[in-house]
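One protein chain omitted, others in place.
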Amino acid sequence: MTAIAQLQELYTERSKRARQLHHSGKKVIGYFCCFVPDEIITAFDMVPYRIQGSQSAPIDQADAYIEPMACPFARSCFNLALNGGYDFLDGFVAPHSCDTVERMYHIWRYYKPAPFPHFINVPHMMGPSSDEFYHKELEFFIKDLEKWSGKKLDTGKFKEAIRLYNQRRAVLRELYELRRPDPPLVSGIEITEVLVAGMGIPAAEHVELVKKFIAEAKGRLKPKAQKLPRIFLWGNEIDDIAFIKLIEESGAYVVMDDLCTGSRFFWDDVPETNDPLDGIVSRYLHTHCPRSNMPKAETRKKDLENRYGYIHRFIKEWNANGVIFYIVRYCDTCELEGPDLREYLNEMKLPVLMIEDDYSTSTIGQLRTRVQAFLEMIA
Amino acid sequence: MDEKRQAKTTAVKGTESARKVRAMVKNLYRGANEAKAQGKKVAYFMVASQYDEILRSMDVVPVPTENYAGLCAAKRDMDRFLLKAEADGYSQVLCSYTRIGLGFDSLRKDLGGVPEDAPDGGMPQPDMMLGSSSVCDPRFKWYQAAGRYMNVPTYSIDVVLPPVFTDLNEVRDHYIKYQKEQFQGLIEFLEHQTGRKMNKERLWETIRLGDEAWRLWYEIDRMRVAVPCPMPSQDHFSVMVPAYYYCGTQEAVDFYNDLYAEVKYKTENKMGVIPEEKYRILYGGGLPPWHTLWIFNYFESFGAVFVIENVYRGYDPVEVPSHVKDPVEYLAWRTFLRLTQRHEKAKANSGNPAVERLLEMVKDYHIDGVVFHACRSCRATTIGQVHIKNQLSQFTDIPMMQLVSDMVDLRDYSEAQWKTQIGAYIEALSARSA
Partner (left out) sequence: MPFAGIDIGSTMTKVVIVDRNGIVVASVIGPTGAEHRHLALEVMDEAIKKAGLTFEQLDFIVSTGYGRINVPFNDKQITEITCHSRSIRALFPTVRIIIDIGGQDSKGIKLDTEGKVMNFIMNDKCAAGTGRFLEVIAETLGIKLTEMGELSLKAKEYVKISNTCTVFAEHEVTTRLTDGATIPEIVAGLHEAFAGRVVNMVRNLGIEKDVVVTGGGAKNIGLVKAIEYKVGFPVLVPPEPLLTGALGAALLGRDFVARGITPERERRLEGVTFFK
């Protein structure tokens, strides 16, 4: 079986491997978003599992426990849990990503308690005192894991885990390099499949598969150049290929992203510091996410450059000529960030399509008109 | 074509003191405009961020932006601001306080000055904006977004809350340390902005005044357990103003002394809100419907009085250990103690501090029913209401209802639907008392 076929299988049956591991006695720790260090979990010989929702499954149970005017992604995840989809998790860890996740953690924990629940209070502010606070929070997390597992955290294993995840980050960055040519050697659909496939399996296994896939992709026949629009995608959770498929089938390439499920979670390495936790803190707490407050620079121009300079670099280096925002409805932080980012990009003459969606494949028809009209507009 | 005028939407208050608040609110904004004209420092500020006394002691004049949104809604003059924000690209489901605030700033920028006939004279352009992460995310994202309309120094602090299932003894120092550092960062910022150093004695003074005002307010609310209730919830939404917006001033203390005397008098003379108090209702949570506070009077027309509420709630007085000699450390301790007030109780019982508080209220205030208000644009106070309701139902079988609209956006409010729901609810209450 080719690597991409294996990855696609993992994308479709995303909890399959984790269930196997759980049944073989390994502890599977479910977690949300980009602020929970996989390395810590891995250092305890446990398997980190990034919790996702399901864009095709309707939310049928969650409304009895949580209000509908909440992030549909979070509600979808919770709905899956209520339907038994996450019963295989030994641990349930949530960071203080945002208002909804913070509140949902307590509700989920009440109705679907896992043997090991934990909440990491990630500061919203940035600065030395926030670094220290997060450092301490992670120390408490480690302590709790030690108590539950009956084992002390081995520093050697911790450093090894950091090296392993940095290796994975490097390999994913290498994969993303294949998106640079025109046309890209890998499609946006494949990227999504590869990344989501990796969310439920041990990092070492993922690294092997991605390496294989890169080799296969490099060996492919070069597709015919078509001069299609090259799209940069910004936003939150896209763990289903439907939206990206829509964009690519409407006649475009999705070449680069800044998504919770994309570059945002893997791009920067953890520096290998003496106290490994120092490196973890410096990298994780500086994840570029709207829920984190960057201290304001003296002028508006400097402020926007501070906040979005990295996006500009991505767009330039991957040669994107159009940007699409994918914002899940009710995401206050993204909805307040969006207009500022759009202003920054428009200044550089980059066209932006801002989409607010319900994290559901049922809205695809309406999205199709918007995406297609946008592509017609920038062609 | 002109608009046809409509009926009353503001609430009739139960106490005289509550009626004094209108002038105090007006003064907040007039005072800020005057201060600005005099060259004093004026700051956009977020309510309940635990930093009020710091501002007061440094003579920074606070401009409460969330309150302004509530005020616009009460005067039913919020549309132009909501629409402006939406025309600028802000989503209709975003916190409506934020939308009104941003819309106002946008209009002020476009017009080169405060919009004509802005409620209570409008908000002046601030010298700085002070956000916080206390309670919700928009409270620091908002001022960041407002940077689009004005380039003004902006600083936000974290206000951290430990989750319920934590060993408070283990995390106490960790939380208090960070909180203190956050306050210190704010002080440094303010010193830089005002060009003056923080005076610790001055800070102690404002803290003492702030604590006294809150203590009095707590005592007043304790008197509302009386039957009939001497002060209803619609008054609360006014009398909260001195504690939340004049915290650290003598004015706030004076106000609560007056209110205390009035409520005491009413209690002793068994003076209720309406002639026949049939049902005592607990307002269980969610920001109030500022656009139609009259709805409390509508309930009263059926004999239902809201006797206590769990939003914009005062904190029960806390005891900061006497070894704390530094006022900033005191504030950090006070924040921690206030926010973890019912953690231990919750751990031993329902697991939810809000539920514990509501259970206490149901018992102490002789409650017949609970009403929640779910606001479509407020994640922070709305998410979890259904869960609270479910949990409460395990301890009590009094009727509970959730009304849905928004705290200030009228487009989410259907009076016809509310009246239907309220009618059915009153019937449920009546059936129980029969």
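Labels A and B are assigned to the chains in the order they are written; within every chain, residues are numbered from 1.
One rule holds in what follows: contacts are C-beta pairs under 8 Å (C-beta built on N, C-alpha and C of every residue); 3 or more make two chains touch, one makes a residue touch a chain.
Everything numeric in this text was worked out from a predicted model, so none of it was measured.
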| item | value |
| --- | --- |
| Sole contact to the chain not displayed, among B:89, B:228, B:303 or B:317 | B:89 |
| Given A:155, A:299 or A:369, the one touching the chain that is not displayed | A:369 |
| Contact residue for the chain not shown (choose from B:199, B:250, B:393 or B:417) | B:417 |
| Residues from subunit A at the interface with the omitted partner, ascending | 351, 363, 365-366, 368-370, 372-374, 376-377 |
| Residue ranges of subunit B at the interface with the undisplayed chain | 1-4, 6, 83, 86-89, 410-417 |
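The working rule: only the chains that are shown with their structure count from here on.
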| item | value |
| --- | --- |
| Subunit A-touching residues of subunit B, taken from the complex the two chains share | 88-91, 93-95, 98, 131, 133, 136-138, 140-142, 144-145, 147-148, 151, 153-158, 160-165, 170-171, 174, 178, 181-182, 185, 351-352, 374, 376-377, 379-380, 382-387, 390-391 |
| Residues of subunit A that touch subunit B when the two form their complex | 63-67, 69-70, 98-100, 103-107, 109-110, 117, 119, 121, 123-125, 127, 129-130, 132-133, 136-137, 140, 290-291, 293, 295-296, 299-300, 303, 327, 329-330, 332-333, 335-340, 342-343, 354, 356 |
